[in-house]
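Heads up, one of the protein chains got dropped from this complex, but the rest are sitting where they should.
== chain A ==
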Amino acid sequence: MNQSQSQQTSEGRHEDDTALADFLASLMDYTPTIPDELVEHYLGKSGFQCPDVRLIRLVAVATQKFIADVATDALQHCKARQSAIVKDKRDKQQKDKRLILTMDDLSKSLREYGVNVKHQEYFADSPSAGLDPASREE
């Protein structure tokens, strides 16, 4: 029983080993959204020295995943809030249909990831301000 378990784990480890090696090799062909230079710059700033591109891309992919998770949560918050508003006022439906990353949603989603960000009470920031670069990028 014990032997079979250990054999299974060793096989599993072997699989994981190959999986990790494959993953690292696949990172050579995968271009993360966060550029290598940026990650490399900040890693060097924090004292991490590494000449391997794959590790830098690993960090880049991890950061990308983290940000994507946070953004997905914020998007869910945004959608939920909009649906609640739509129930109250039908008039604003057209206006608020755009999915805009706001500080409220972001602080809510970031709190789940251990980051406490609070929206400034009297900080005026128009949600339409970010529309132009977004549409330009499209």
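In this section, a contact is a pair of C-beta atoms (placed from the backbone, for glycine too) under 8 Å apart; a residue touches a chain by one contact, two chains touch by 3 or more; residues count from 1.
Following the convention adopted for this analysis, contacts and distances are computed from a predicted model.
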item: Record-based protein name (UniProt) of the chain missing from this complex, from "RecA family profile 1 domain-containing protein", "Elongator complex protein 6", "NEDD8-activating enzyme E1 regulatory subunit" or "Transcription initiation factor TFIID subunit 8-like"; value: "Transcription initiation factor TFIID subunit 8-like"
item: Residues from chain A at the interface with the omitted partner, ascending; value: 12-13, 16-17, 19-20, 23-24, 26-28, 30-56, 58-68, 70-72, 74-75, 78, 98-103, 105-106, 110, 112-115, 117, 119-120, 123, 125-131, 133-134, 137-138
